[in-house]
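Removed: one protein chain of the complex. Kept in place: all other protein chains.
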Amino acid sequence: MKTYRVGLVGITGYAGMEVARLLAGHPALKLAMACSRAEAGKRLGEFYPFLEHLPGSDIAISVFDPEKAAQLCDIVFLSVPAGTAMGMAVPLLVGGVKVVDFSADFRLRDPQVYEEWYNHAHTATELLAQAVYGIPELYAEQIGKARLVANPGCYPTCSILGLYAALRCGLIEEESIVIDAKSGTSGAGRKAAVPTLFCEVADTFRAYGLPRHRHTPEIEQEVSLLAGRDVRLSFTPHLVPMNRGIFATIYARLKNPRLTADEARDAFISTWEGNRWIRVLPRGALPEVRYVRGTMFCDVSVVNDPRTGRLIVLSVIDNLCRGAAGQAIANANLMCGLPVETGLTVAPSV
Amino acid sequence: MKTYRVGLVGITGYAGMEVARLLAGHPALKLAMACSRAEAGKRLGEFYPFLEHLPGSDIAISVFDPEKAAQLCDIVFLSVPAGTAMGMAVPLLVGGVKVVDFSADFRLRDPQVYEEWYNHAHTATELLAQAVYGIPELYAEQIGKARLVANPGCYPTCSILGLYAALRCGLIEEESIVIDAKSGTSGAGRKAAVPTLFCEVADTFRAYGLPRHRHTPEIEQEVSLLAGRDVRLSFTPHLVPMNRGIFATIYARLKNPRLTADEARDAFISTWEGNRWIRVLPRGALPEVRYVRGTMFCDVSVVNDPRTGRLIVLSVIDNLCRGAAGQAIANANLMCGLPVETGLTVAPSV
Amino acid sequence: MKTYRVGLVGITGYAGMEVARLLAGHPALKLAMACSRAEAGKRLGEFYPFLEHLPGSDIAISVFDPEKAAQLCDIVFLSVPAGTAMGMAVPLLVGGVKVVDFSADFRLRDPQVYEEWYNHAHTATELLAQAVYGIPELYAEQIGKARLVANPGCYPTCSILGLYAALRCGLIEEESIVIDAKSGTSGAGRKAAVPTLFCEVADTFRAYGLPRHRHTPEIEQEVSLLAGRDVRLSFTPHLVPMNRGIFATIYARLKNPRLTADEARDAFISTWEGNRWIRVLPRGALPEVRYVRGTMFCDVSVVNDPRTGRLIVLSVIDNLCRGAAGQAIANANLMCGLPVETGLTVAPSV
Partner (left out) sequence: MKTYRVGLVGITGYAGMEVARLLAGHPALKLAMACSRAEAGKRLGEFYPFLEHLPGSDIAISVFDPEKAAQLCDIVFLSVPAGTAMGMAVPLLVGGVKVVDFSADFRLRDPQVYEEWYNHAHTATELLAQAVYGIPELYAEQIGKARLVANPGCYPTCSILGLYAALRCGLIEEESIVIDAKSGTSGAGRKAAVPTLFCEVADTFRAYGLPRHRHTPEIEQEVSLLAGRDVRLSFTPHLVPMNRGIFATIYARLKNPRLTADEARDAFISTWEGNRWIRVLPRGALPEVRYVRGTMFCDVSVVNDPRTGRLIVLSVIDNLCRGAAGQAIANANLMCGLPVETGLTVAPSV
């Protein structure tokens, strides 16, 4: 199998660690460069003790330099904050390197929406037209041809995959959508901060960011595309005392309140037939975060509630694998002409 | 202060443990009897190691006997399963003992609704008329005169307290209510069972019981009373890897979509003015489970979302204290003519 | 009951929060001043949402000023870092205010030992002679007369209480002592730091600080006093994914390898007879952190292992209550002439 060299810019976060974990076992994508200003000079295995004795541990951490990146890499993963990524993407693309950007910089097609939600200007609007929103189930063909992929947010991935079949089959009233989402704490990042200290998260529960979390417009963009018109929805994230995983409980009014449970489920099953990663659960079964841990799976249950005329969809992913690093690797696979699942067919660690 | 003797029937669950904890520091209610068939003969402190060196630890656990209970107790807490409690309540009331029932047996005014959701007949329907639903904020006067109080469920307590001001002030469309609730694992009880083993709950997240959790009709009953008509709502419980606490995220459409955030909050503040236990949080602040831990507090935030025309209420309680044992003691306080807060003014253990 | 005014310097840590929690229910000690440079100007309830509606929440947070403290307070708790506390204690004592210092500044009788382990000079050595080491079980009489009490470390409190009976009764060879201690994460403080983020602590386990954790000389000082000669011992702390609590597993060789289990336990029981807070567990029972949560209890089990000739003592406390704030209040009670247990007879929150 031909191999491709991957650069990782931003190693100190959880998404970066997950990239290193997954690439250590990938047959075709090889970690070739790891960048961090703060940790430059160390061996990667020194900073990632878990990686010792595994491929990638001997890379010397370096300061990001786009020219050097163009020499060393076929594709670069940008795991840096929104606002920083766009500045890095430009010279990389100029240098002929493909880019998967983990930040929000290229996810929103409308730069005004970006500026409204992210509170800074977009300085690379010329790239927006060529950026592809990287959910393989929705945009595999475009991703395969793309030079720049906007790796989706974790909440949007989970929400969009959960809603996709219901919207495509016209089951629900779009303006009635409420997404109540719960995330593991790795979603908050790996920055020193009091609110995510162990004692501030363990044995408690809280909401945050409502009613204007930045992942809202990203979900609305894709839902609106599917609905064929502008949709506004409620999205509320919560912080769960667990490391990984996102659980989205999605409520919407049924267009046909008499739709049976089986009819609803059949619509989901036929939509996802043959898909390896979307697992529509058997009737009566409900998803759990642990069953998708460390994988690309999105487990989905469909419950209809005839008492209230609502459809309830439960959608579950691993925020670090499917919601970040794993999805980036799936996108990179497609961008390199590899089968999408290459290196990603691992079983969940329950 | 005059003292009253309390009997506790059912000591092996978490609600029973919480009763023992709270009564150990209560100035007027004294634990006088503790019943459990399985543990009869042991000292209570032997079964509750945490209680050693504290009041109540020297009680000998006995098998429940209504006549003996009538001799030993002024009031009895029934912490036994639905279906069992009604059979115990009858002879206690005949014997002149007041009863606070932790089960669902006397919560639903309509025995047919009870039978539909609990799948067994109601055998003490003659008591339903005198049973009072024990939320002190709503029914203090009736509780003060009652001989039989139905201690509310944990989810209903949290949901009703969260919704009360919005319904009473007519802010929301009742048929649009969605309650997405999250509970600590003590809510699942203290029975040997695989699904609540540590490794089945830690570092994961799941929903359960939807779309027909038994607390639904209890919430609907009180919401319907407030609305003045029959209301159906969606209620979805989730299991959080934490010991205690309930967090309810409640969504509803605003009757007036132009209602401002301050107007919404003011309605809540004026509704609860002077109430010691309902804490309406300052604008921008969101509740957390740990801030109510071990207490009677219900922390409430009101968020309005002008983008979608929805009101989002976050309501948080401790499921074992406010949602069970503490509320039972508040009810017992009222039934004994004591100030409702007696023995319950503790600070949260954060 | 006469009341005394307490000042709390350093409110942002977990020990400060625990002081506020305990004083909210104390009948004689009233919080009168709360100092923090970073949070000055806020209401205390604004910074401590859990304290709203409770005594103390309306105090305005101020910058520490020893003269103002002397006006407002009878006694001051210093919950500030080692090195800072000694500079604050001097003017407070001059101003006639009693001081309980939570830091290590006055715990070690020998300033050279202090400097060796804390890597800075001791600038108030003149106070060392009058400082009393504040374990009420060991030094109640001296604490009652003291103006300055050195509140012990959490690990030393747990270790010394566990070892006390064995040393006093001459059961063990002092030079064979190994203390393997495990602490909840609140022991690491409430500073923004990556190593104590939720995702760095949850679902994992690690040791730290060995073989030279700063609590070692404090334990050795008290053990040496009990042994009547200089003792060196091994002390290894570990970080547990839990909020509170310390569990010390203490190993030592028996002087008499034929000592029976009952003889060993009897020595502990007779040593602690009548003590309200040291609970020597029944034979076969082992302590658990949750059974002492939020209290002054120290639960102790004695296991002798005839196969190896060792005595194993398990000693458990709550690090924030018995190991910091609660013990400070017990010391303050004694310093004010109150019964030691005033305001501290709460049941554990299991």
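Labels A, B and C are assigned to the chains in the order they are written; within every chain, residues are numbered from 1.
One rule holds for everything that comes next: a contact is a pair of C-beta atoms (placed from the backbone, for glycine too) under 8 Å apart; a residue touches a chain by one contact, two chains touch by 3 or more.
None of the values given here were measured: they were computed from a predicted structure.
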Contact list for the unshown chain, restricted to visible chains: A, B, C
Given C:Gly56, C:Pro287, C:Gly323 or C:Gly343, the one touching the chain that is not displayed: C:Pro287
From A:Glu52, A:Asp110, A:Glu141 or A:Asp230, residue that would touch the chain that is not displayed: A:Glu52
Among C:Gly187, C:Gly245 or C:Gly323, residue touching the chain not depicted: C:Gly245
Residues in chain A touching the chain absent from view: 17, 20-22, 24-25, 46, 49-54, 202-203, 276-277, 279, 281-282, 285, 288, 290-294, 297, 299, 345-350
Touch residues of chain C, complete complex, unshown partner: 178, 180, 182, 184, 202-208, 210-212, 232-234, 236, 238, 240-245, 247, 249, 251, 286-290, 293, 303-305, 307-308, 310, 312, 314
Residues from chain B at the interface with the omitted partner, ascending: 14, 184-186, 190-194, 196-203, 241-243
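Criterion: only the chains that are shown with their structure count from here on.
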Target chain C, source chain A, minimum contact steps: 1
Chain pair that, of all pairs, has the most C-beta pairs in contact: A-B
Chain centre separation in whole Å, for chain C relative to chain A (CA means): 45
CA centroid of chain A to CA centroid of chain B, Å: 39
Separation of mean Cα positions, chain C and chain B [Å, integer]: 36
Touching two or more other chains - residues of chain C: 202-203
